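Shown here: the complex without one of its protein chains, the others still in place.
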Amino acid sequence: MVNKWATFAILVFFCFFLALPYFWMISTAFKPLEEVAAYPPHWLPRQPTLHNFALAWQAAPFGRFTLNSVISAGISCILQIFFALLMGYAFAFLKFPAKRFLFMAVIATMLIPEEAKLIPNYTTILRLGWMNTYTALIIPTVAHAFPVFVLFQWFRSLPRDLIEAAKVDGASHWQTLWQVVVPASRAVVLVLTLYSFVNRWNDYFWALVVTDKLAMRTLPIGLAYLKGTQEGGNQWNLLMAAALFATLPLVLLFLVTQKLILQEVQLIRKERFGN
Amino acid sequence: MIEQSAAVHLSHPISALPSKKFPEWLTFLLWCAPNLLLFLVFTYYPFFFNIYISLTKWNFLNPAPIFVGVENYLRLFQDSDFWRVLLNTLVYAFCTVFIAQTLAFVLALLLNRPYRGMTFFRLLVFTPQVTIGAAAALIWILLLDPQQGPLSILYHWLEIPGLRWLANSNTALWAIILVGIWRECSFSAIFFWAGLQNLSSEVLDAARVDGASSWVLLYRIILPLMTPMIFFLMVSGLIQAVKVFDLVAIMSEGGPVYPASATFVYHLYKLAFRDFQAGSASALAIIFFVLIFGLTLVQLKSSQRWVHHG
Partner (left out) sequence: MKGMNKKFYRYCKIVFTLAALFWTAACQNNAPAPKAETTLEKTTPQQAAETEQPIQLVYWHTLTGTASSAQDELAEAFNASQSRIQVDSEFQGSFYSEIGTKLLAAYGSGNAPEVSQLGTYEVAPFVKAGALVDLTPFIRSQDGLDIEDFPASILAAGEVDGGIYWLPFNIAVPLLYFNQEAFDEAGITSPPQTWDEFFETARKLTKRAENGNTTRYGVAYWDISWPMLSAVWSQGGELMDKNSQLPTLNDPIIAETLKPFQDLIKEGAAIIPDKASGGHRAVFKNGKAAMIFDSPSPYAEIISQSVGFTPNVAPLPAGKKGKIYAPGAGGLVMLSTTPPEKRAAAWQFIKFMLSPKSLAEYCKKTGYIAYYPKAQKEMGEILQHPHYATMYSAVPYVRWDFSLYRFPPARDGFEEAWQKIFFDLADIPSTLEAANQKALQQKNQQ
């Protein structure tokens, strides 16, 4: 067996490097302005202050931004996973002529960067009259090939008998999906939902493009308000305070997700070993 | 053992409704319809629009693009910036994905221990996903600072002058790759960890009971069962890595001497929105599309050989 302490040390080392920038964000969020550019850098604020949070909050209507982000990211990620589950199942288990072609067509959608789609999609949104609406923030972002691809691979790797048994029992596809396949993929579905939410939450570019009214903007744009001007300078401490605030829902969501994932594992262990 | 878990799943009675009223192909269509429709409007239409524009000369403002055929493509192939951008993008993508995902796999294994307090470590692993790019860039520059960062001790010990990564055309890309690895490692580790959870724990426990050492466990059981996940993370990771934009924009803007650290999407952004050359930008998008599509096809083909299914 590999030395327990050695693995623990490696784990700590890894996590230290991964979490260091976040730690810096937290630290800077509590620093007064003078300490921000100090050299050598202060890893911990010498004069911690809560003032930044108040100042940052006043700089822009963050309450409204948060609401918009919650609504658009929340609905978008739920729809995204829902449609991805349907499509992933269809590709994995159903027969269809030209299925391979369609599959490649779906994968291909991942290859086109957002910037290349910008102008045509902007025109489409305008023509549909969706500027400055939640619809514009949500609908175009719902169809995403990544979760489809992930689920497809995952479903294909599930034991065949699982599905066969369901068929034998006379279950419809809808039932098979929700009562057999999804429960067997809970961890993956949860992680995909998490990432979908994080992705939508952090989106800056698309939200900037389809909204030009303050009332409809989202958190990442709010953060941009605190960034430096072309010729001026950054107020890092305010920016980090706001950014910290913006990341809290994500952290919360992560904790909930991983708890749910672990619960499933524990349930299985319980049923199997009764402990 | 896996069959046993299947039986366990099915102990819940599935009501005996008459089986599918619909033909299979109709179900397929209906279930794929929402995504397909959205793809049609928001992805395929822009794609064809891009193909059209790539054959024209246009600066976004003039109402009528002028048809010029393949001139944009030829010009790109003759532009040294294009080849440098291509090289940068491929180097970035391959280094980031392969290094990060290897590390991520190891990390996921480490995170899998059922110790108390592991939640804290998992949270730490997740933080790169919520750290804004600007903060990440800043901290890594500090870490790499030849005089102040922890690495300075290393430089001192090796007695080499410190390196300012972003100020040097040869090393700027590597600084970006470093941050890319950091981010990708976190992303993949969480996925791998979730995948490990879904592996039936009985398989692992039973194998342990049978006296298998942990290395055997790893090679014979875990790795093969994880190959589907490894595969799709690799494919999608490469695709995502090729599209990197924010890190380049924040850390170097393709500099210090353009295009030393410019990648594909940044170059596209510059062509389209700084130089107002819509035709070249679209041509660039199409070229990369073909390239990565080909790469993905190759990976898909080879997957049949090493990815385990069901």
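Quick notes on this one:
Order as written gives the chain letters A and B; numbering starts at 1 within each chain.
Going forward, a residue touches a chain if its C-beta (ideal position, glycine included) is under 8 Å from a C-beta of that chain, and two chains touch if they have at least 3 such contacts.
These numbers were taken from a predicted model, which means no experiment stands behind them.
Within the whole complex, the absent chain has one touching residue among B:W25, B:Y45, B:W174 or B:Y258, and that is B:Y258. Contact with the chain not shown here comes from a single listed residue; of A:I112, A:V198, A:M216 or A:A243, that residue is A:M216.
Within the set A:M104, A:L126 or A:L252, the residue that contacts the chain not displayed is A:L126. Touching residues on chain B toward the chain that is not drawn are 8-12, 59-62, 134, 137-138, 141-142, 145, 147, 161-162, 164, 166-169, 250-253, 255-258, 273-276. Looking at chain A, the residues touching the absent chain are 33-34, 36-39, 59, 71, 74-75, 78-79, 118-119, 122-123, 126-127, 129, 131-134, 178-179, 182-183, 186, 208-209, 212-216, 221, 224-236, 264, 267, 271.
In this text, only the chains that are shown with their structure count from here on.
Those residues of chain A whose C-beta lies close enough to touch chain B in the complex are 1-2, 7, 10-12, 14-22, 24-25, 28, 39-41, 83-84, 86-87, 89-91, 94-97, 99, 102, 104-113, 115-117, 119-121, 124, 139-140, 142-143, 146, 148-150, 153-154, 156-162, 165-167, 169-173, 175, 179-180, 183-188, 190-191, 194-195, 198, 223, 227, 239-240, 243, 247, 250-251, 254-255, 258-259, 261-262, 264-265, 268-269, 271-272. Interface residues of chain B, counted against chain A in their complex, comprise 2-3, 5-6, 8-10, 12, 14-20, 24-25, 27-29, 31-32, 34-39, 41-47, 49-50, 60, 103, 107, 110-111, 113, 119, 121-132, 134-136, 138-140, 142-143, 148, 182, 185-187, 190-191, 194-195, 197-198, 200-202, 213-214, 225, 228-229, 231-232, 235-236, 239-240, 243, 245, 264-265, 268-269, 272, 278, 281-282, 285, 288-289, 292-293, 296-297, 308-310.
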